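Only a single protein chain was left out; the remaining protein chains are all shown in position.
Moving on, here comes chain A:
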């Protein structure tokens, strides 16, 4: 479905900053229907990597094949048409504050020139899928973080994409809401057979959601494989330290779960 071959990305030197290479030859194959995690610390290049798939960043060299097309060769005219086949969900939701839940979800279809009836046909079934029927005419300012991300997910799905790109989608959410959002994504993957690329810095997200994982450090993929294998037998130091973080977070999560029980559980 997606094949990255020797993808490099170098940002040219600007006033006040030197030339910076974010990706140093990335090779990654993602099969249709698969959920692949890309994990790494800040600055490892994972955000640049996911943006090279929908060409929000243009690779300096290498090829990005999506569904048989080398998308780095697309013209500026064709690029928007290609991007409509991919949905993207963001860490900070990036919802339009001036639009209601319904109108936010409708936006990708509006951009593609869909009629009102087509938009209703696509958006109406998405509202129950993400559990937001009652918030249909609310504005983002009236929603919680988890609800905003549900809108973000519904919006990414509204143009019936083949691929869902998730950029740190749970990093701004609390542990309980994170669990709900991950379950929702897993459910969507099963129901719609969507291919997903999930960027994260948390091993817990990979464990809960992904089939395969690629570990990034310094602009290269240092380790890659099935999630179970990587968890059972991590080889690279970065993988080991990311797993160690997860153990600490797991304990912290238990502590906060206990304190939440005591304070008679508040809804996130």
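Heads up, the rule we're going with is that a residue touches a chain if its C-beta (ideal position, glycine included) is under 8 Å from a C-beta of that chain, and two chains touch if they have at least 3 such contacts; residues count from 1.
Just so we're on the same page, contacts and distances are computed from a predicted model.
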In UniProt, out of "ABC transporter permease", "Glutamine amidotransferase", "Succinate dehydrogenase" or "Quinol oxidase subunit 3", the chain dropped from the view is recorded as "ABC transporter permease"
Contacting the left-out chain in the complete assembly, out of A:42, A:75 or A:98: A:98
Checked against the full complex, the residue among A:23, A:86 or A:169 that touches the missing chain is A:86
Pick out which of A:56, A:120, A:192 or A:220 touches the chain that's been left out of the picture. A:56
Which residue among A:59, A:108, A:219 or A:234 touches the omitted chain? A:108
Selected from A:70, A:142 or A:187 as touching the chain missing from the view: A:142
List the chain A residues touching the unshown chain? 54, 56, 80-84, 86, 88, 90, 92, 94, 96-99, 107-108, 110-112, 139-142, 155, 159, 165
